[in-house]
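Presented below is the structure to which this report refers.
Omission of a single protein chain aside, the complex is shown with its protein chains in their original locations.
Note that the chains take the letters A, B, C, D, E, F and G in the order they are written out, and that residue 1 is the start of every chain.
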Amino acid sequence: MVNERWLSGLLKKVQVGDISVTEAVAELSVLPYEDLMHAKLDHHRSLRTGFPEVIFGQGKTLAQLVVIAERMAAHSQKVLITRVDAAAYKAVKAVLPDARYNEAARAIIVDRAAKKKGKAGIVVLTGGTADIPVAEEAAVTAELMGNEVQRIFDVGVAGIHRLFNHLEQIRGAKVVVAVAGMDGVLPTVVGGLVTCPVIAVPTSVGYGANFKGVAPLLTMLNSCAPGVAVVNIDGGFNAGYLAGLINR
Amino acid sequence: MVNERWLSGLLKKVQVGDISVTEAVAELSVLPYEDLMHAKLDHHRSLRTGFPEVIFGQGKTLAQLVVIAERMAAHSQKVLITRVDAAAYKAVKAVLPDARYNEAARAIIVDRAAKKKGKAGIVVLTGGTADIPVAEEAAVTAELMGNEVQRIFDVGVAGIHRLFNHLEQIRGAKVVVAVAGMDGVLPTVVGGLVTCPVIAVPTSVGYGANFKGVAPLLTMLNSCAPGVAVVNIDGGFNAGYLAGLINR
Amino acid sequence: MVNERWLSGLLKKVQVGDISVTEAVAELSVLPYEDLMHAKLDHHRSLRTGFPEVIFGQGKTLAQLVVIAERMAAHSQKVLITRVDAAAYKAVKAVLPDARYNEAARAIIVDRAAKKKGKAGIVVLTGGTADIPVAEEAAVTAELMGNEVQRIFDVGVAGIHRLFNHLEQIRGAKVVVAVAGMDGVLPTVVGGLVTCPVIAVPTSVGYGANFKGVAPLLTMLNSCAPGVAVVNIDGGFNAGYLAGLINR
Amino acid sequence: MVNERWLSGLLKKVQVGDISVTEAVAELSVLPYEDLMHAKLDHHRSLRTGFPEVIFGQGKTLAQLVVIAERMAAHSQKVLITRVDAAAYKAVKAVLPDARYNEAARAIIVDRAAKKKGKAGIVVLTGGTADIPVAEEAAVTAELMGNEVQRIFDVGVAGIHRLFNHLEQIRGAKVVVAVAGMDGVLPTVVGGLVTCPVIAVPTSVGYGANFKGVAPLLTMLNSCAPGVAVVNIDGGFNAGYLAGLINR
Amino acid sequence: MVNERWLSGLLKKVQVGDISVTEAVAELSVLPYEDLMHAKLDHHRSLRTGFPEVIFGQGKTLAQLVVIAERMAAHSQKVLITRVDAAAYKAVKAVLPDARYNEAARAIIVDRAAKKKGKAGIVVLTGGTADIPVAEEAAVTAELMGNEVQRIFDVGVAGIHRLFNHLEQIRGAKVVVAVAGMDGVLPTVVGGLVTCPVIAVPTSVGYGANFKGVAPLLTMLNSCAPGVAVVNIDGGFNAGYLAGLINR
Amino acid sequence: MVNERWLSGLLKKVQVGDISVTEAVAELSVLPYEDLMHAKLDHHRSLRTGFPEVIFGQGKTLAQLVVIAERMAAHSQKVLITRVDAAAYKAVKAVLPDARYNEAARAIIVDRAAKKKGKAGIVVLTGGTADIPVAEEAAVTAELMGNEVQRIFDVGVAGIHRLFNHLEQIRGAKVVVAVAGMDGVLPTVVGGLVTCPVIAVPTSVGYGANFKGVAPLLTMLNSCAPGVAVVNIDGGFNAGYLAGLINR
Amino acid sequence: MVNERWLSGLLKKVQVGDISVTEAVAELSVLPYEDLMHAKLDHHRSLRTGFPEVIFGQGKTLAQLVVIAERMAAHSQKVLITRVDAAAYKAVKAVLPDARYNEAARAIIVDRAAKKKGKAGIVVLTGGTADIPVAEEAAVTAELMGNEVQRIFDVGVAGIHRLFNHLEQIRGAKVVVAVAGMDGVLPTVVGGLVTCPVIAVPTSVGYGANFKGVAPLLTMLNSCAPGVAVVNIDGGFNAGYLAGLINR
Partner (left out) sequence: MVNERWLSGLLKKVQVGDISVTEAVAELSVLPYEDLMHAKLDHHRSLRTGFPEVIFGQGKTLAQLVVIAERMAAHSQKVLITRVDAAAYKAVKAVLPDARYNEAARAIIVDRAAKKKGKAGIVVLTGGTADIPVAEEAAVTAELMGNEVQRIFDVGVAGIHRLFNHLEQIRGAKVVVAVAGMDGVLPTVVGGLVTCPVIAVPTSVGYGANFKGVAPLLTMLNSCAPGVAVVNIDGGFNAGYLAGLINR
């Protein structure tokens, strides 16, 4: 391990003449690259202080989830486990009694940070009720990053007055997360009405030529409204994380 | 050819005893199937009286266009040649001096029917200016079928107030043709605002993940708004024809 | 809420001199945009009088269905719940005793409107027996909108005489809904035989290179016959709704 | 119904002067188009004598299968029901005791024709053992059409000596059905070794970038060897039927 | 080279005792595998006597075409060069004065076989006029293989009476080649009307969601009519070759 | 037009008793919906003050470009015309002499705002040199919105030391725009190294299975690194606009 | 069967004059082609000595697996059965008591070769933990071919320091197998850091626009780093086999 102690030892040897400068240069030049890198990246990690540790729960066994959750909770105040069911929650809660479960978001949350009011500015919209799980995943992610999230659900543009009823709230946002399946039209209409970034999240809600979210994905990538960026189909976590970064 | 004369002749022979009933039955039962079919379909054709003859010009040589146009104009008052350039128009005009050319629609039109005011009820919308050729193809088709067409272009929903400025006109339609490329969002928004059929026409206008019209095609097929039907990418003629059928 | 009472109150203050004209203009100019919009759209809604309220049942829990169905039935004479099974029907019937279940269409129907004979003009065709659920969804939708629907099933063109046996009926339609999976050929052949709009509905019936309805979808979008428009794969409701709009 | 009796009756009336020739012409000219068509197509059907009646079993309920099977067996000596399991067989056998079940082909067969030796000339190959169900469906179809089928299974080209061990047999064929999943290479190699038509059948056997048969389908459509035609993925029945037509 | 002379020499040495049996076995067991294979395949080639040599012209330079054409014409009575323009023809004709050019098929043909009447039985259909080049490629291929080909063009099913006008001719075929772009519906309708094999050829004629022939390709692969096999998009040569094999 | 003058007029009539309160309510309740909307949206527009007017130049004629550019420049200090060549620039410059042309970005820029130093915080990266036009389009867009943009080009991860050489600069960003074709790997690697939002822009640079940008698009949508959002293939403008919104 | 005995017999007849040279040539020239081929390929097989026999277990019944495993184990020291569960293992172990089961790789292994230390040089990496089954399949395959495999799992580039921590080990490899789902970025980054071949294995791990492995497959095929080759999605066996071939 390259660390101060090792460096000090080497330099002291130079200082007292135990090794020559040439020898020290040789030793330093074979300095383990990775360790330096590691140190550097640890510094980097500290930049991320306050960010939750995140576990993508899908496809992991209960045993794996419990082990990883325990380890992460040991050195982090905030842990988010996404895409897990109630059984996973039960297993995790056995070792982390302060874990909570957000059923709509299918997420387990540990948050031991001192409570303070979240930072306002994030609005999460959905086109339909079936898009809510993805929207909730975005919302709880942003909340765990210290934001207050305004949820406005079921405002699909087929009944455009529902959206317009919330126009002032939406226009007050610093960043909007617009979640929609089916035709994925919502982010374009919203993008034309606001002057902040819109994160568009296609969902796999739909049937037939929806192709499990490909239709709204393409709609959103081709949005005529400027200021719209897209994340993966059903990518609630990523949208919430990004909203959290933008709202810092 | 099965026709009245032939039938009369056969029956007269029965009447005067030249052939027996059994012989006549035999002859009738080998009656040329195709001819009967043809007669039937000719009757059918007469149902279409007033409809234009249509030539899909794309990929045809000038010589072919001229020959077909001449033949069709010989027995029809209305001829529509779609997807042709000015050179084709020049060639056709040489043999059909009353042909007109709609440059925006890239269409040659011959209309010798007695002029009367078209039937109102069809509104043609486009999202952008680049969608106009497809929209014009739809409009001239519907006009040639005897309709008056109201054109409202460049009302894409990214600037939704442009669309709303024309809301009353649009709501007055019997059928709306909504032409859009890019994200193809227009028909969904329109479909949520009217109570008449909306014919959605995706265009190949766009770039990148537009995939030459696939993106708006999928958006439109997955439209959350009821009452929206879709035609082929850049299918202006078909949309106009369909609008004409609906507005009859 | 912007409503008459509020407006009256404001105007009365102007009348009696409680506020100046300038003050009233200021107040009106910050008039809640959404409320006006809402009022306008309510007017719009009244245009839709006689239309059923529709609930897309797929993916909704029984609890959600019951709540939504009850609420809609409270202010509408006609409610249609699509893509639901018998269990959903049982749950809905507990709160809406006059609900009926169309098993083939997988739809729950509430219809309290005074019975009168439906408007003739809609013919619904299928290529095979497996396409019937989608066709029935179209049919019950159109019926609930006040139409009489003629069903002609299993007339796929591989045995084209079956289709021709019903030619006169089909030619008598104001609008034809042609439902087909596999190769999706039916709407093209029908489109060549009639002079009314044909709504083509691809179904996900088939295997292999059918790709869950993509094959018939493309066949229909590329139909050589004019007057054919397409809805989403398995989009029975939308086809029936559109047929209802055209047949008004 | 247009039939001989009706025609005879009409003609007799002409003969005896009950109606004039003009009246008879009028009556014949409104002759129900469909009935003539039907008669014609019945004649056509007789051309198909000796062909089995075929029921695509997939997606049909037991009740439907039993009813259709019974009706078809009532007027045909040969019935083939494809894509059915043992339960379906049990249900059908209850009403058609002479039905047999080919488990590998997942097909029910009724064959009451006088037994005679099948016509030689058809060879059915598979690349692997997993392709056998599709190959068997092809084989039993061809056999029911009166052919003798030579099965050579598991001769995929990755171990090309297995194929070459059967080269003379394969070269003796009038038509080869080559069934393969995975990379779908078999038909191309076979096509380069024989001088008869090769019917290529892609199967959905494989994983990953096989895309449920798309990979072998494209391989086969692009075959460098001339004389190779392709049917749908897993299209065993169609391949066998086509082989039967070619071997007549 | 393993040939009779070499084998004779070896065996003579055994006969006269120049080498022992053991030595001869050793020599034969290292017998060049490829040469034996080659001999075998030459025998195979002789089976193909009467077949034309075929050159896929697309993408080859004039120089390459001339060299290959000359070499092939040196040992074969029939040479077919597909997908070439008039310039290629001019270059080939300079060295092969008896070459002919079929402009519609874009093919150069050398045929020095004694003329005798072709074998009847092949019918080539097209849906539209734009499909003719592909159909002609099929036709000239089959003709060069010694067949007489009946061409029936522009009988697309959107105007189904055109097809029915030729029904008896089509029903007289031993094999039908059905060429169609757009929606690719023709082979299905034809397949329902005949009892011989139908080779379906999708063409890249169309626009929008046609995807350069993918739409008709899928339509044809999913054909409801039994007895339909498919070749590559624009695969006229392969279809003609296959028709020639079936009609032998 | 609903405006203050009209409102004042109406209210004054109420004030002086020319019309009753009831009459005024009635008049206000039929208030033109669109005009109110328009007013509202104009207010909205003012929110966008300082934003450039943008013209998507691709597919527009020189004449159209000149007209639109002139009109926009008449009421806006900043105009951006994207995807135009030098000829377009020449034509626009003739009417707008202060227009500049950024050749790399293929963009015409008019900027009459008082010059002040742009806001730092945006870094634009490219994987290769071929991605530069898209990156430049992003950069000039953000610059026109008042930002200072740091360009770091040709830092593709295949030679990852090139990227790491700029690590501190990149880590200093408020938002990173990462532009990459080929495999599209850059945004993921960058996303793992920074704690700000990363806007990923796939380009159509590549060949073969790149599919004109589909490969990098999918890579970016599936990025393992959190905080990455994606815009359309070659969507430089949108990325730059979004970066500008985030950096406000 | 062509074998030495048969050849000896024939040659002895020549030697003793029982048959003439001419007769022997004739007999040899009709020598069964396939048998020679077979002999040749058996020789070939011997080249593969030391390679395991491999059974693709997916889709095979327990009965089939047991029979094939027994037969292969009868003539081979090493048998590998891939894609099988514990039940399959139990069934196989009943007949092959020395079979082992690698649960992570889902593989049954029989290895009766004398144990000796494997050949070093192969490193298997995964991006995430969910990629481990595919990676293990690769590893056990390579091990059974006589290699020692170094596993370095969960070194996805989103946290690039994890990868760099193992840089020296990775750079010491003769061939690297890089297994990754999601965005599939790992092989590109690794390819830029090593000078040996990298076998990239996309996995179906991911969601949304991952399309079951298509996204990482395309990323890898378009890799900017030279020296990267790709196998099928989830193609662990093939990757391991290839690594084994390269490391020989």
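Worth pointing out:
Operating definition for what follows: contacts are C-beta pairs under 8 Å (C-beta built on N, C-alpha and C of every residue); 3 or more make two chains touch, one makes a residue touch a chain.
Values in this document were obtained by computation on a predicted structure and should not be read as measured data.
Looking at the complex as a whole, the chain kept out of the display touches A, D, E, F, G. Contact with the omitted chain, checked across G:Ile19, G:Ala104 or G:Ala229, is made by G:Ala229.
Screening A:Leu7, A:Val67 or A:Ala86 against the full complex identifies A:Leu7 as the residue touching the chain left out.
Contact between chain F and the absent chain runs through residues 129-130, 159-161, 164-168, 205, 207-210. Touching the omitted chain from chain G are residues 44, 47-48, 51, 54, 171, 193, 195-197, 199, 217, 221-223, 226-233, 235, 237-239, 241-242, 245-246. Summarising the interface, chain E meets the missing chain with residues 33-34, 37-38, 40-41, 58-60, 64, 202, 204, 213-214, 217, 232-235.
Keep this in mind: only the chains that are shown with their structure count from here on.
With contact taken as defined at the outset, chain B and chain E are each touched by C, D. Of the two chain pairs examined here, C-F and C-E, the one linked by more C-beta pairs in contact is C-E.
Distance between Cα centroids is largest for the pairing of chain E with A.
Set against the Cα centre of chain B, the chain with the most distant centre is G.
Mostly identical positions are employed by chain D and chain E in their mutual contact, as over half of the interface residue numbers are shared between these two copies. We define each chain's centre as the mean of its Cα atoms; on that basis chain E and chain G are separated by 39 Å. For chain B, residues that reach two or more other chains under the stated contact definition are 33, 37, 40, 159-160, 193, 208-210, 214, 217, 221-223, 226, 232-233, 235. The full set of touching chain pairs reads A-B, A-C, A-F, A-G, B-C, B-D, B-E, B-F, C-D, C-E, C-F, D-E, D-G, E-G, F-G.
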